[in-house]
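Up next is chain A:
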Amino acid sequence: MKVRHLMVPLLAAGVIALGAGIAQADEQSEWLKKAQLGQFAPMKQDWKAIEAAARKEGKVVIYSVSSRIFKLQKKFEKKFGVKVVGHDIASAIQLEKFRREHKARIYQVDVLFNNATPLLLNEFLPRKMVWNFVPDSVAGKLDKSEKEPFLVQRWSSRVLFYNGAKHPGGAPIDSLWDLTREEWRGKFLMPNPLESSVQANVIQTILQHPKEMAAEYERKFGKPITYSKKLKKATKKNPLLGKPDAAKEWLYRMLQNKPTFLRSTTKIFKNIGSVKQKNPPVGFTTFSKIRKNKKGILDARPAYDVKPVFGVSYPTVLVIADRAPHPNAAKLLVRYMMEKGFKYWNVHGDYAARSDVAAKQVKKFGIPPFEDLKMWPIDQTYVYDHKYTYLSLFLALK
Partner candidate 1 sequence: MEATIEIRDLTKRFGKVVALDRLSLTVEPGEFLVLLGPSGCGKTTLLRSLAGLETPDEGEISIGGDVVFSAPRGISVPPGDRRVGMVFQSYALWPHMKVKDNIGFGLRVQKLPRQEVEARVTTVLDDLAMGGLGERYPSQLSGGQQQRVALARLLATRPPVFLMDEPLSNLDARLRMDMRSELKRLHHDTGATTVYVTHDQSEAMTMASVVVVMNEGRIQQMAPPGQIYRQPANVFVAGFIGMPRINLLAARTLGDGRARFEVGDFTLPAPGAPPNAKVFVGARPEDVMLSLEPADDAVEFQVYAVLPAGPETIVHIRRGEVTLVARETRQLELKMDQSVWVGFDPAAINIYDGASGELLPPEGGSRREAASRMADGGRTG
Partner candidate 2 sequence: MYLVLVPLAQLIWRTVTWGEGDRRLSPAAVEGEVTGFHWMEAFSGPSSNAMLFEPLANSLFTGLFAAVFALLLGGVLAWVVTRTDMPGTSWLRPLLIVPYVVPSFAIALAWETLFKSPRIGGLPGLYETVLGFGPPEWLSYGPTPIIITMTIHYFPFAFLLICGALASLDSQLEESAELLGASRWTILRKITFPIVAPAFAAAAILTFGKTIGTFALPFLLGQPVQYATLATRLFSTLNQGLDALGYILALVLIAITALAVYASSRVLGGNLNRFETIGGKGFKGQLTRLRNWRWPIFGATAAVALAVAVFPLLLLGYQTLMLVDGFYGFDNLTLHYWIGESDPELAEGEPGLVRNDVILGATWITLKLAFISAAICSVVGLIIGYIVVRDRGGWIAKLLDQISFAPFLFPAIAFAAMYLSLFAEARGPIPALYGTFTLLVLISVVNRLPYGVRTGTAAVAQIGRELEEAAEIQGASWMRRFRQIVLPLATSGLVAGMLVSFVGVMRELSLIILLITPSTRVLMTVGFRYAEEDQVQLGNALILLVTVLTLAGQYLVWRLGKGRLARLRERSG
């Protein structure tokens, strides 16, 4: 009896789903046409019309990885008469929420402001659950990679910091391999690479560069790298992990060197930078935390000279949700966040995607131009595809 109970709704659901699938495709192209997105995007954007339509829509809903979205609400509404309904949700959860809503055909969000680009690129874009939209007013200021596949608003990065009060002469480390040395044993911090998706991306990106890591090893220690037993054993046991290489060896040695995983990047920043301590740690945290430095209290500095890189950069992107109920307001908001509204994200440590704004930032904050920073940008597809091997490797080596 119980089985039958389950079977009936399941079967029914199946039939409905099949029919719905066909209907859905029509519905979607209908929406695209109306929203003028995807294959219906016009050659030239008519902003007068968009703004008028947006006013009529009256409201725009955004899932935002950054709580600063709340700060632009008032100004935006005043200017365009469009209410911004912001949800401040972390990237991964945001996508999970959106995925479920979309599956259930609740179309209620318009814009996603998100940095889980590996997922967006590999799951959401191919399934046509999100749409890219680049306001032509800013298109000229963007690199090609910042317009395709997504509109990038800014570049953030996860980099190594050290305590400037203790080391006024410069960073006490100059290599990623320093993190594997006895001197720093137990004295470096980072978010948990199993929990924080950004930190996972950082480690994965390093794993993507074994050659560079090998070269750096030779530079640092003056001899070619040798692989430890544990790594060899782990790779032998699980062929999916690939051959031993310098990056994997680095991960192994780094994990053996007792890293401390802290949840909050702000806390990591403070722990590194707090001037009132004898033996401060170094660590990975978000570059833009640098804005929190305060004279006499916090002095954490980016270790720019660490080789091969001192960090990994990743974009934060703006995309329009499929079947967004307020597509015009969404476009308006996206444009606003790239122009006037960018000021809320115009902080020390984040680099605007727009080249003109980024140039101003370099001057204003006294930071090196983005291009000069020794960072690897994350490779969304690599990160996405290797998520599981990364997890297995991590667990095998820890």
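Regarding selection, all candidates are chains of the complex that A comes from, given by their letters.
As a working rule, a contact is a pair of C-beta atoms (placed from the backbone, for glycine too) under 8 Å apart; a residue touches a chain by one contact, two chains touch by 3 or more; residues count from 1.
Nothing here was measured: the structure is a model prediction, and the numbers come from that model.
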Which touches chain A in this complex, 1 or 2? 2
Residues of chain A touching candidate 2 in the complex: 6, 67, 70-71, 85-89, 92-93, 96-97, 100-101, 103-106, 108, 119, 122-123, 163, 186-187, 189, 192, 194-197, 200, 234, 237-238, 255, 258, 260-264, 266-267, 270-272, 274, 276-281, 283, 294, 297, 384-389, 391-392, 395-396, 398
